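In this view, the complex is presented without one of its protein chains, the others remaining in place.
Order of writing sets the chain letters: A, B and C. Residues in each chain are counted from 1.
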């Protein structure tokens, strides 16, 4: 193993160009890459989602699961030289995130955060919420109280040149071209970071991105940056490496959500028929080029709560047709039984192809699908307002089902106008009860038990059409070391990443 | 000298039209159906290869001709309708009506038309209807200008005065006396509108503003863009056909419009 | 030795042209200081002959197929382009027909005149010479004129500039290709005068192309008559004009009407009366430029008797056409009144759908036989159009069309053909038939014959007279040609800048003009009898 080298400039692909890189405000996945180099959270997580100290040196959870006490590091300074204190933490989790970040709000609203002394904070809960310790993730990074308190967070001038505690400082944003981060010489981890600076380059064309990695002009690309068949090709090049680790924290699942308020989706047999008509292996092999796993249910297979023993839907056109016949949806002269609409995810070619394949596969059993074109805003608006028949997207299930899974199925989470809630209108008292009980339980075994029950029910119900679990590749130059070291993968701080000569 | 252009153009365009009409008979596969392994280079059974999902490129191209030609023709007809009406009224009646209509036309000529098309289609969401509509809305000004200038000269021609002094109404003077004489150059420019419309539709599709329920050339090229370095056949062949179509129409229009003013060409953009 | 000698010149037309040779074996010569007039009908090859002299054939597709053109002894057909350039504008000056487009619109007058001096390395002060030439052609205030642009000058002024340019380098030959036919009569006369004076004064030979025998009579020493590319008659002016040898020449000469009024017919009951007609054309100004108002008619009154012909004469822009259009209700008048006596009192200002009786009773024949027929309408349909629009029965209209075509001496089969299959004279007959189809009481002819060759002109005039007699028509005859007016009209009104400056019986006005403008008009007419006067 080589010794780490100091110096060097990391050239990273970034696409699309994020609207901004202030943590909390800009939560687009492309914003996270630079944001996580500038800001830090209390904890980090390993591949098994176990917490490790970061800005918090140590922590303690009371046995009743109601009180979390964090001891903060003392030698940390903001990029502008101010000291990092408990006030910053209290402000971030008690004020800032609650206002700007809807998902963080859902978690931290449950807690009362206060400072014990300058370097100790405590989170107090009314009822236990086991996932809290897994919630100090890359969406919940700490912002400087002295610059934000009392201001209009969204219009704060510092948003354009964010001040954090991370190993890299914001230097320049050349619009349309790159974001430049420079080394933070006062970083609290002595001798780190290794890299002198990082350029995040906006390269809009996937083929160009692949070419740049191929020629060694760029060192790293991740998530959707590359077309998957390019990944396959690039992985065979001697100077490049590929890893699919580092997305455990997100655990994204691709699915089609149906509007259960409408015919024929309200009929379980119709949903099951569609499950039988679709070939998940095709999604995995052709559309996602092997960078996916077949999804069997609502919980990601990387989660400790995953239940493999659920009803399986292998592609079986006969079964699908039998179910449709049973429902009374007989084929007409053209073999057409019914016509439904699918709102595709407007995030690029891969998603177009997924929608197009779905249309072709369902047509084989007599279900005619009309694809509805849309755009990100239109998709979001229609989905959150329940204005769809079927909508395809991927949801990050975030390790713990209480954080990422139950939101889609709880009947009291049917919140029209809020994205990533229970858009479909699924309502099952049994499911509600199981999810609610599991969320407040502090007994890991009991939670596993409850979640596995819930999974069986939902899968049998075909509450959504599960397709695949996404596996995002990170392709990087072998000269780059310590790229993916934990659950946040390339979204880690890169303090110990280094470039060989 | 110019008849060969009409000849070559007509033959080419004829072939493409026949292809579009007989698409279900000619295409070896259903253009939407997954009929083979993905990204297969051209070979004996998939003459022009397959795309990312394993759909036959040749079949897609053959069916894509329909969208291109329909959008081209319908937009050109609509825009000719708008252009002729505006131009004829402005040129014939003159005065304040003319000034107002000229301003109106100028406005549509000044605005960055392709951006306007993009905006319209994006806002109305892409469909055959919205695309055709948006294209028609921006490409008519050259027709209107041409018709107006033809009317300005023709209306002072003595046969028009003669028709008026024989007691014909304004309507029949416009429609039966002047318009037929203004038609040849309008036909030339109008046929060029077809080409412009086809190119605009392709450009829109290329940018992702396409109706996903139809195969079109621009859409094929646009969706193949991520892979065009490896699967060149996905963008080269549809582009070639698009090019040939536009070329044939341009040849035809050149031939037709040889006598009309060529400076009116090249108005609407890509 | 002749200054210019053309020997057996042949110019080939491209395949599919009117004929094989545009110019076919023409031989002529021009001596030092003399004037040769070349006449002949349109398309006879006059212009091509002239342009061949210095190698300026208008198109690559035309080619000199044989012969020699000796200028001062050397054959210009064999000259290098360098030598030809020295000749052009240096030893040979050129003036073309259309003064409106012969000057580059983007350059100042002075520069364009000076260019020829520069090109031929005129020794001496260029500017001085330019001013000298501009005053020689009697242009007002040359100093300011050199700064002007062509489009700021009138047609006559531009033609003077062209003459100044052509003569600036003191050429020994001036070629002028119909230099006045685009100008109005009075200006025409002035320009011809000027050309004659300048060439005689400096001993410059003049090769003058014209189709007007009046011009020939006034200008020529010798005359060449061309027809279909061939030289048909060639001789001194007096010999050709007085004792033409060829029938063709005689026909051309006979067709020129004398400036003499025929016997006046008795004045009939008035059928059409107009009083106090006023009409102004307003051109729109912009923010900073005031609009321009042209008073095309100022308080014009006229009266037309039954069976009579009223001539309206005057120079270009004097308002003749405007008068005709106002009477036809093709243009509204600002004020004034017109009555179709006994049918429709004060019909001006009626709305277009109430004009049926006016349309029925007044019809129009236009100047340009090529523009007055819709090229996309068959002749029969064109003639039938009016009655059909008035609601007559198709059957009856059909019969009338056949009858009318016969009356204007056209074959009945003409009904199924398109205008482009007819000659100019035939088209004018069709236009007359179309007007007659409405059975009008009044026929207005606006320059109905001025676009036609003299011989055809004569035929149409005769036809109109015959029809007028047969149908009992009253006629308003608009023309700028006094000779034509004299031949046709009983009464005349003379217009200048929108005003009627004189009116009365044709004969009286011709013999004893009251207004000096009328007198000037009469003087300006180049006419054959003037030959004797000139000598």
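One rule holds in what follows: a contact is a pair of C-beta atoms (placed from the backbone, for glycine too) under 8 Å apart; a residue touches a chain by one contact, two chains touch by 3 or more.
Following the convention adopted for this analysis, contacts and distances are computed from a predicted model.
J.: What is the missing chain called in its UniProt entry, if the choices are "ABC transporter", "Hydrogenase isoenzymes formation protein HypD", "Acyl-CoA dehydrogenase family protein" or "Dipeptide transport system permease protein DppB"?
T.: "Dipeptide transport system permease protein DppB"
J.: Could you tell me which displayed chains border the chain that was left out of the figure?
T.: Output: missing chain touches A, B, C.
J.: Which one, A:83, A:98, A:237 or A:380, makes contact with the chain that was left out?
T.: Hidden-chain contact among the options goes to A:380.
J.: Would you mind spotting which of C:2, C:27, C:119 or C:228 touches the chain that isn't drawn?
T.: In the complete complex, the chain left out is touched by residue C:119.
J.: For the full complex, which residue in C:127, C:292, C:393 or C:516 touches the chain that was left out?
T.: C:292
J.: Just to verify: which one of B:56, B:158, B:211 or B:254 makes contact with the chain not shown?
T.: Missing-chain contact among the listed residues: B:254.
J.: For subunit B, which residues reach the chain that was dropped from this view?
T.: Given the touch definition above, subunit B has residues 1, 103, 106-107, 109-120, 122-125, 195, 199, 202-203, 206-209, 218, 221-222, 225, 228-229, 232, 235-236, 239, 242-243, 246-247, 250-251, 254, 261-263, 265-270 touching the missing chain.
J.: Can you name the residues of subunit A that touch the chain not displayed here?
T.: Residues of subunit A in contact with the hidden chain: 11, 16-17, 19-20, 25-26, 102, 154-155, 159-160, 174-177, 199, 201-205, 208, 211-212, 217-218, 346, 375-378, 380-381, 384, 417-419.
J.: Write the list of subunit C residues that the hidden chain touches.
T.: Subunit C touches the chain not shown through residues 54, 56, 58, 60, 81, 85-90, 93-94, 96, 98, 101-107, 115-116, 119-120, 149, 151-152, 162, 165-166, 286-289, 292.
The definition used in the following text is that only the chains that are shown with their structure count from here on.
J.: Taking the mean of the CA coordinates per chain, how far is subunit A from subunit B in Å?
T.: Taking the mean C-alpha position of each chain, the two centres sit 45 Å apart.
J.: Of all residues in subunit C, which are in touch with two or more distinct other chains?
T.: Residue numbers touching two or more other chains: none in subunit C.
J.: Enumerate the residues of subunit B that touch no fewer than two other chains.
T.: none
J.: Note which residues of subunit C are touching subunit B in the complex, please.
T.: It is residues 325, 328, 330, 352-353, 355-356, 359-360, 362-364, 366-368, 371-377, 385-386, 389-390, 431, 434, 438 of subunit C that touch subunit B.
J.: Can you check the complex and tell me which residues of subunit B touch subunit A?
T.: These residues of subunit B touch subunit A: 32-34, 38-39, 52-54, 122, 125-127, 210-213, 223, 225-230.
J.: What does subunit A use to touch subunit B in their complex?
T.: Residues 205-207, 210-211, 227, 229, 233, 286-287, 344, 349, 352-353, 355-357, 359-360, 370-371, 373-375, 378.
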